[in-house]
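After the structure tokens below, expect a handful of questions from me.
Note that one protein chain of the assembly has been removed; the remaining protein chains are unaltered in position.
Each chain gets a letter, A, B and C, in the order it is written, and its residues are counted from 1.
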Amino acid sequence: MVLIRVVEEMIANKYRENKMRCPTHLCTGQEAISSAVSANLKIQDTVVSTHRSHGHYLGKGGNVDKMIAEIYGKSSGCSKGYGGSMHLIDLNVNFMGSTAIVGNSMPIGIGLGLSSKLENYNNISCVYFGEGCTEEGIFHESVNFAITKKLPVLFVCENNLYSVYSGLNVRQPKNRKIHKMVEGMGIKSFNGDGNNVIDVYKLTNKAVKYIKQNNKPAFLEFKTYRWREHCGPNYDNDIGYRTEKEYLDWKKKDPIKNYIKFLTNKNIFKLEYLKRIDKSIISKSIKAFNFAEKSKFPSKNDATKNVYA
Amino acid sequence: MVLIRVVEEMIANKYRENKMRCPTHLCTGQEAISSAVSANLKIQDTVVSTHRSHGHYLGKGGNVDKMIAEIYGKSSGCSKGYGGSMHLIDLNVNFMGSTAIVGNSMPIGIGLGLSSKLENYNNISCVYFGEGCTEEGIFHESVNFAITKKLPVLFVCENNLYSVYSGLNVRQPKNRKIHKMVEGMGIKSFNGDGNNVIDVYKLTNKAVKYIKQNNKPAFLEFKTYRWREHCGPNYDNDIGYRTEKEYLDWKKKDPIKNYIKFLTNKNIFKLEYLKRIDKSIISKSIKAFNFAEKSKFPSKNDATKNVYA
Amino acid sequence: MPKKRIIKFNEAINEAMVTAMNLNKKVLCFGLGVDDPKRIFNTTKNLKEKFGSDRVFDTPTSENAMTGVGIGMSLKGYYPVMVHQRLDFFLLAMDQLVNSAAKWHYMFGGQQNIPITIRLIVGRGWGQGPTHSQSLHSWFAHIPGLKVVMPSSARDAKGLLLSSIFDKNPVIFIEHRWLHNTTSEVPVKKYLTPISKPKIIKKGSDITLICISYMTIEAIRAVDFLEKENVSVEIIDLRTISPINYSIINNSIKKTGRFLVLDIGNEKYGVASEIISTITIKLYKYLKNPPNKITLPHIPTPTSFGLTKDFYPTYRDIIFEVLKMLKKKTLKNKIPVLKNLHDVPGNWFTGPF
Partner (left out) sequence: MPKKRIIKFNEAINEAMVTAMNLNKKVLCFGLGVDDPKRIFNTTKNLKEKFGSDRVFDTPTSENAMTGVGIGMSLKGYYPVMVHQRLDFFLLAMDQLVNSAAKWHYMFGGQQNIPITIRLIVGRGWGQGPTHSQSLHSWFAHIPGLKVVMPSSARDAKGLLLSSIFDKNPVIFIEHRWLHNTTSEVPVKKYLTPISKPKIIKKGSDITLICISYMTIEAIRAVDFLEKENVSVEIIDLRTISPINYSIINNSIKKTGRFLVLDIGNEKYGVASEIISTITIKLYKYLKNPPNKITLPHIPTPTSFGLTKDFYPTYRDIIFEVLKMLKKKTLKNKIPVLKNLHDVPGNWFTGPF
């Protein structure tokens, strides 16, 4: 969780150096979900994700050096510079890929679930997406197929209230509850506070157990909030689609601060200990940026490679 | 209802003359729905439909001569021979078009609903489709938009258990109830016996009232059964995807026979009176086939017309 | 010498499927109706019985998601074969095809392959009309990362489908409905016909006919008459639409100096235009004549028997155009007339599909 926060904030700080030359969607504020969901996944379990995938990638254990190098467009990047921030992959930890078209990676995750079923349900396929994705037809096709075929798929919906600058009201009916809607389709579904890392952990744990015990898919909806602009490094509460107050209210629900408060209040860890962890995370992150900056760009001739396998 | 039955059965009888040279999907056995739904629609209300649209077209008051001529490919046809059985239109009664790709006409019906809303909800947009269509993403996109925008759309799902030769089990989860599923999305929904014309009438009446009173969409699901093969004039209970017994059980639920029984038992109409109606319907149908056979084919040069308006 | 075995195109497809599924357990087959009584015009016959319902299965009417499912299976080493009874239905899946399947290998730096094969059937005649008859192969060919295969004989159907299934890239495999019932000699054994390699069907010296899919049949029909008129025709069956290895074509053009492209797609912005452009740019100085093409007219497919009369070009149009290109005169009424009604592959065909 802290690693994700630190990395995202470093990207935000350094984006204006114009060295990370690709559209970049940060997840600052939403870190609890990827962290606590991932904590319930085994390395063999697969993940697919969206445009906003840094957290999912890092949560799954994806290589941080390679991620930053990818955003810098270097050949040492996890996609060798072909993909950029919106196309991450780390096969070592079965992070199978993130893609940039809304809803695009979801059915691919369903296919991964089907392959798992054919191999005796040997692992879970975890599919991350935003609440905007639930408006795409492919979302429903995917959920329907996963239920019909009884696939070991874990759907994780990060409902951060916005799709770019559009609030829920213009996109979904007033009283829509996504977890209720999919229940009507026939999938087991859970719903929780996406900024409470313990909640997320517990619910995911339940969902994973449900999948394992029943060989059926399960659905998680978490409410959360992205702090920064939709795409890019800045804050944008001033441009008018949401209020500063809304942002500040959500900032109070900072998943990290609250978790630290919880841990220290309950005396589970000492603040000092946590600070030491932070330090090591920060140096890991700095190292990643150094690695990226020092790496080479792929050569322009490489562009014609990898078109066909 | 009787007109639809008579016309469909005449098509079936005459199809093997090889004069109706286009894919043709008959609705024999399903007539109660189009009849009783239509009885609740005003002429200004619009309809869109699917590949299996003869009943919807005739129910809405579409011109029977022009429909048969269209199936015969004649220039006197309702689409002047350009469309065939799968592309019917009769603007005089606001039958706005049927199209052949599953789910394709549905969002168009939603657009018609939006135009009605912008004109003070002056009419209802009725959208027919089969249960197979609910597996297409566009179905969910359409329902979601209709609810979000509060459009005066009447969704009519004819659940005849089959999509071509595929039963429900390979396409939808076991306990799927379509009307429940859409309720979860937030739409008012009704469910009834599609072979009972009185039931269909009453439920549609409720749904139409609901739309008018609330300026919101409503959803109808009717269970029913097609007697003949998916596409073409024959029976096909022998080829193995469904049983003769299933068919015979459904045949007992013949919407027309049962309605006649009801009418005569209750002495609402005398059988003789009904027979007179039948006779006039039969002669109307024969007249349509004569009209079609006598009409001319469009000239091959007409094919290059109408590409652009 | 053993007797030649003659089988139908749809049987050859079926044989390729059985062979592939026997060879490799990771070959799958799915799509609407693959296990129904009609078995996709018999091309998926016995598959379910032989290989079970894990490997051969029907699907919901969800073309876009099912394509994604195939991609996901590919990522785990499967070789999915998807089937659509009409190419037109597959328009719902363009996002998965173009934004995922075609680019996956590239955009993740070559780390994964998508060896999916998508069989698309192109309808024709008997009132298939505007939305059951489109052949949009030029769309697929325009997308780098995809391969597009369009056989015209039973023999190639088997060999090319096998190559497509085991090719590491996404392959669009297009079957013309009027080919399913045609026959040719087909070896019983497994064989891989190379993708990207056009085939010379008949040698000749005056003009090269470059044929796509079903048009190869019409080209062959045109030969008899043309030879009688002392025209020596070279027929090349493209077989693969993208990528094309041009060397066979180039040699032919260098020899004949004239060519005519025969396509089953719309006239404009199609594959025929690409081939004309490519050859013109490269072999300009060898050309004796301006090139030409015979395609569908640039209009939607009408439905009526009356409107379709001139819609689909036949050997008659080929003969007429070849003679024109060679500046030979012929009386139109000398060209033999069609044996069938124009909207059926044979008069035995009585619809509806």
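A few points about this structure:
The working rule: a residue touches a chain if its C-beta (ideal position, glycine included) is under 8 Å from a C-beta of that chain, and two chains touch if they have at least 3 such contacts.
Values in this document were obtained by computation on a predicted structure and should not be read as measured data.
Partner chains of the missing chain, restricted to those shown and counted over the full complex, are A, B, C.
Here one chain is not drawn; of A:Gly29, A:Gly73, A:Pro107 or A:Gly192, the residue touching it is A:Gly73.
Checked against the full complex, the candidates A:Gln172, A:Ser189 or A:Ser285 give a single residue touching the omitted chain, namely A:Gln172. Screening A:Cys133, A:Met181 or A:Ala218 for touch with the missing chain picks out A:Cys133. Contact with the chain not shown here comes from a single listed residue; of C:Gly33, C:Pro151, C:Pro198 or C:Pro291, that residue is C:Pro291.
In the full complex, chain A contacts the hidden chain through residues 15-16, 18, 21-24, 73-75, 77, 79, 81-87, 99-104, 132-133, 135-138, 163-166, 170-172, 231-232, 236, 239-241, 296-300, 302-304, 307. The omitted chain makes contact with chain B at the following residues, 48, 77-83, 87, 89, 91, 96-97, 99, 101, 104-115, 118, 125, 137-138, 141-142, 144-145, 148, 305-309. On the side of chain C, touch with the chain left out of the figure occurs at residues 64, 88, 91-92, 94-95, 98-99, 102-103, 106-107, 129-131, 134, 136, 138-139, 141-145, 242, 265-266, 268-274, 276-278, 280-282, 284-285, 289-293, 298-300, 302-303.
As a working rule, only the chains that are shown with their structure count from here on.
The touch graph of these protein chains is complete, with an edge between every pair of chains. Note: centroid distance chain A to chain B, computed from Cα atoms, is 45 Å. Mean C-alpha positions place chain B and chain C at a centre distance of 36 Å.
In this assembly, the C-alpha centroid of chain A lies 42 Å from the C-alpha centroid of chain C.
Contact with two or more other chains is made by residues 59-60, 62, 64-65 of chain C.
In chain B, 135-138, 170-172 are the positions where the chain touches two or more neighbouring chains simultaneously.
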